[in-house]
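Pasting a structure here, questions to come.
Complex shown without one protein chain; remaining protein chains in place.
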Amino acid sequence: MPLEEAIGSLLNDGDSVAFEGFTHLIPFAAGQEAIRQGKKDLELVRMTPDLIYDQMIGAGCARRLVFSYGGNPGVGSLHRLRDAVENQWPAPLELEEHSHAGMVNRYIAGASGLPFAVLRGYAGTDLPDHSEVGEVTCPFTGEVLSAVPALRPDLTVIHAQQADRQGNVQLWGIPGVQKEAVLSAARSLVTVEEIVDELTLQPGGVIIPSWEIDAVSHVPNGAQPSYTHGYTTRDNDFYREWDEISRSREAFGEWLDRLTAGEGDES
Amino acid sequence: MPLEEAIGSLLNDGDSVAFEGFTHLIPFAAGQEAIRQGKKDLELVRMTPDLIYDQMIGAGCARRLVFSYGGNPGVGSLHRLRDAVENQWPAPLELEEHSHAGMVNRYIAGASGLPFAVLRGYAGTDLPDHSEVGEVTCPFTGEVLSAVPALRPDLTVIHAQQADRQGNVQLWGIPGVQKEAVLSAARSLVTVEEIVDELTLQPGGVIIPSWEIDAVSHVPNGAQPSYTHGYTTRDNDFYREWDEISRSREAFGEWLDRLTAGEGDES
Amino acid sequence: MSFDSAELMTVVAARQLQNDQSVLVGVGRPSHAAILAKRTHAPDLVLIYESGTIDADPDSIPLSIGDPELAATSTSVVSLPDIFNYWLQPGRIDVGFLGAAQIDRHGNLNTTVIGEYDHPRVRLPGAGGAPEIARSCQEIVVTLPHSARTFVPELDFTTSLCRSDGEGSMVVVTDLGVLETSDQHDELELTATFPGIGVGEVQDQTGWELKVAGDVAEVAPPTAEELEVLRSLGSKPKAVR
Partner (left out) sequence: MSFDSAELMTVVAARQLQNDQSVLVGVGRPSHAAILAKRTHAPDLVLIYESGTIDADPDSIPLSIGDPELAATSTSVVSLPDIFNYWLQPGRIDVGFLGAAQIDRHGNLNTTVIGEYDHPRVRLPGAGGAPEIARSCQEIVVTLPHSARTFVPELDFTTSLCRSDGEGSMVVVTDLGVLETSDQHDELELTATFPGIGVGEVQDQTGWELKVAGDVAEVAPPTAEELEVLRSLGSKPKAVR
């Protein structure tokens, strides 16, 4: 399914949506397609908002952000995220923030069909005031642990190396939490570098069967400026340049104009 | 480390020990070495006792069994297990029994450093009378779910394809719950088909780093009559023959005599 | 072609499976039935074994659910944490195949013990994955021999609970006929009998007063194709009596 059609039909204004991929396989092309289509009022869910959500927040797609680390890795701040939080530009952004372990376990609970997950953490910090965190008591030891509610996005979008013609998907390299993010969602979209006749299991390969995936779009380079292990390399220079682009509303606006002018380039 | 020395030094009488491997990579050689060394009063932990525990129970190694399915797959009963439970021969055997999902989650909790795990299950069945099962209430939805306590064996023994010279281990094929069983245990022993200079990640490969493993023993065919994906095949005939061998105490005794007479054959 | 009741049981069980479904399969009759379905009317049926093999397509009947054949022909092989927590528990697997030593009128199953737990007459293998299969799959197919020893008024041990939440359905295939529960009723109802078997004969082998459907059908005998494919699979499941 062409990416334009997939985003058009699977992502609705107001949805809770997770574009996942931890430091690898970040589905940038799909995020930028959502910007082009002017999607609105989204609850953006992602452990590391990264440039992909900085772009979507700056473009005005987001109403709410559920996350655990909002920085430009190795570079510094996400300036569009900061501008939204500090100055409500282009719109106010509601925050729900967790730790990485909390977000991971929220996805695990979602994928497992459980209402919550248990972990050690949060206790004594100020995070519970700005998260959904509860407590459970171990029925065997009496120990009190933290509980986090399941994540159940309306849509999860990920990028992967390959799909076969039946729509089974394979990704490898740093696997992140993508499997759980897909399984926890009501709907899912996978952009891939390559369509192959038959999947051959790779070292480190994670396969997600077709019947848990609603649409596959063939989008080579769909993770740039992030990367696809074995296919493309990380564009570290763009991550550094983004610091400049995103620092001012003007430079960001010019970037956004270029992006939306490029409408229809993706397939 | 030679298997005789590894079992001698890592497995103590009275220990709680898990010889894991679900339908694949069952560490038979290690279990038979425990029989040869006359280990006693063990709490045997394993999802599927299979022939390996039928042999150890018949040989009088076990005091207690923690399990979820005690059959000879595709063949029928485990007669030594039944003789112990029905007739206390050669000794009474205390049972703690769970469902597969319960056992899996007990290992997950152990590997995660949590006192318990949450699942849907057990409710309404008679299992809780013969298991350790509790209840927890979701702090977000109020739903009541089952809780199972973490498994923390004194020793876990598994069989794998390869170890490198640093003691890192790789297994592939049906992975079962071996990773979790090793990580939940206080000590661990891995028997391997092959020692290699350097591990090359295989499709489906699971690597366990050396610092979570106490001893590696080089034991080719160490999973027979189970099998090692890519190395040996399952001896289905022996699984069927075991039904005859194990059915009478006499035939079993002869088998046991042959086993213990073979002392020192393994390395 | 002539056939025996064990063959018909397998064929009837296979007919419960539809082409767009996924099914959690065990060894023995479930494997025969699922592979038969996949080779006849349901070529896209997704076979899942609790060993973690997803979308297996074995050439021969596996003796164990962990046979190398299953791993080698699967789309994906996952760990036990994945198969139980990510696949079974959230209800991603449509149909579950179960057997039992005892069944009660509600479709609850005993695979644990005959007699008292602490002084068993027969110690059975135990729960395995059955309790979570019974509660997680939308449809349950149970195959077991029909007799007053198996169809009992009260289970010696409740290993697996039939879904009583108004969701899901159960079909019980015996060597005498077919019983079903559905959303409307929480009790097994005889809906079909094998050729030559009367309702009275089924009642005689059932340890409670049997609920009988208004129109009890006669099960269609195996087609020539069903029998041919079934016999080609080899290692026939045991006759049940």
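Residue numbering begins at 1 within each chain, and the chains themselves are lettered A, B and C in the order written.
Basically, a residue touches a chain if its C-beta (ideal position, glycine included) is under 8 Å from a C-beta of that chain, and two chains touch if they have at least 3 such contacts.
From a predicted model like this one, the values you see are computed outputs, not experimental measurements.
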Left-out chain, listing which of the shown chains it touches: A, B
Residue touching the undisplayed chain, where the options are A:Gly14, A:Gly38, A:Pro73 or A:Gly262: A:Pro73
Residue among A:Asp15, A:Asp154 or A:Glu180 that touches the chain left out of view: A:Glu180
Absent-chain interface as seen on chain A, which is shown: 22-24, 47-48, 67-71, 73-75, 77-78, 81-82, 85-86, 97-101, 104-105, 107-108, 119-127, 129-130, 173-177, 179-180, 204, 206, 227, 229, 233-234, 236, 239
Interface with the unshown chain - residue positions in chain B: 108, 111-114, 168, 179-180, 183, 199, 201, 207, 209, 211-212
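What we mean here is this: only the chains that are shown with their structure count from here on.
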Relative to chain C, chain with the most remote C-alpha centre: A
Distance from chain B to chain A - Cα centre to Cα centre, in angstrom: 39
Distance between the centres, which are taken as Cα means, of chain C and chain B, whole angstrom: 28
Residues of chain A whose C-beta touches two or more other chains: 113-114, 201
Of all residues in chain C, the ones touching two or more other chains: 85, 89
